[in-house]
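Presenting chain A:
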Amino acid sequence: MARRRNLPIVVLALAVIAVHLASAAAGKPQYLTQLTMAGYYSLVIVGLTLLMGYTGQISLGHAGFFAIGGYTSGLLTTYNLQGGGAFLSLLRATGLLIAGKDLYGGDLLVMRPWAACLIALAVTVGIAYLVGKPVLKLRGHYLAMATLGFGTIVYKVVLGSSLVGAADGISDIPAFPLFAGLAVTGKSALRVQNYYLAWGLVLGAMALLTNLIHSRVGRALRAIHGAEDAANAMGVDTARYKLHMFVLSAALAALGGVFLTHYNGGIGPSEASIMKSVRYVAIVAVGGMANLWGALIMGVLLNFLSLRGSFGSYDDAVFGLILLAIMLFAPDGLLRVEMVRRLPGLGRLRGRAP
Partner candidate 1 sequence: MSLLVVKALCKRFGGLQAVGNVSFTVAAGSIKALIGPNGAGKTTLFNLIFGALPPDSGQVWFDGKQTDGWKPHQVAAAGMARTFQHIRLFPKMTAWENIAVGRHVHSRSGFLASMLGLPWTRREQRAVREKALDIMRFLGVEDRADVEATSLAYGQQRIIELGRALACEPKLLLLDEPAAGLNMRETSEMAKLIARIRDTGVTVLLVEHDMTLVMNISDEVLVLSYGEKIADDKPLAIQKHPEVIKVYLGEDDA
Partner candidate 2 sequence: MLRIRSLEAGYGNLRVLRRVSIHVSPGEIVTIIGANGAGKTTLLQTIAGLLRAQAGEILFDKQDVGRHAPEAIAFLGCALVPEGRQLFGPMTVRENLQLGAYVQIRRGRAHEVDHDLGRVFELFPRLKERASQLAGTLSGGEQQMLAIGRALMARPKLIMMDEPSMGLAPLVVKDIFAIIRRLGSEGHTVLLVEQNAKAALRIANRGYVLENGRILLEQTAEDLLANRDVQRAYLGRDLDSETELDGMRR
């Protein structure tokens, strides 16, 4: 059974390679850039799918978590700490900081990207925990409005704070060196490597999340979605499970934010906007809500088209209309679970036998 569940992961891995080969053969390597970005957005989407589709908790503020991740990492790796006091020298001694020269030859002392990344994730997890604890006691409209409110606060704060560049955002964010010469960067020389890095992350996330869905925890989450009081009566600490799922999906969003920010070398307030959050929800809905693979497929497709500029200046309108049309005519999503089940190899995705 376990092998059966791993099959889609293998198929996805093969598809990732096939797309690379196809783009190389077609002489259009720039597609890989957009696919890399779409991959990072997919991390947000699969996390949100687990939160909304499986656990039944809507979030209209996930762009906020994406932005918190991206902005924190971006700020820490660009903010010049030069000239600080004793604490700073201590920090320096730990090797967390890196010295360099800015554009005008001045001394620059910033945080190492990997440390910044970890701090960004920790900050996001902390905020998600603090926000989620009270928010997830709410249901329906109240939950929707509260998460929308949270998202709006993040947006207004990054838009209004000169520390993070206000309307311009943060630019000149350095590459994020990982290992063996591999770095998260938009440089075309590393385009293919970055493509595989992004999709490696997506594959890893999908493997972990499919495991989760079919586990004791996944069953408890789906039970919460179906009948919260009954799940609670069966011994599921519903408040804790909802909170953990919220934090997990926020961490995935932040991870996407951190990597995409270093990949792009910058981040702007539009990443935190409500329209971004709505877009994520739209993609989850189109994918079929409780359908991890559907969400991934639609996420890549729609983000790719959007990044290629296929929707022109109607970008927001397209996602608004998609949302409207899906909810009016196909509330179970375009890629129905039944359809996916019928596909060979993808069958039994939704938790029959372990």
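With respect to how the candidates were assembled, all candidates are chains of the complex that A comes from, given by their letters.
Quick note on the criterion: a contact is a pair of C-beta atoms (placed from the backbone, for glycine too) under 8 Å apart; a residue touches a chain by one contact, two chains touch by 3 or more; residues count from 1.
If you're wondering where the values come from, they're calculated on a predicted model, not measured in any experiment.
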item: Of 1 or 2, the one touching chain A somewhere in this complex; value: 1
item: Interfacial residue positions of chain A with respect to candidate 1 in the complex; value: 2, 208-209, 211-212, 214-220, 222-223, 225-227, 229-238, 244, 248, 290, 350-354
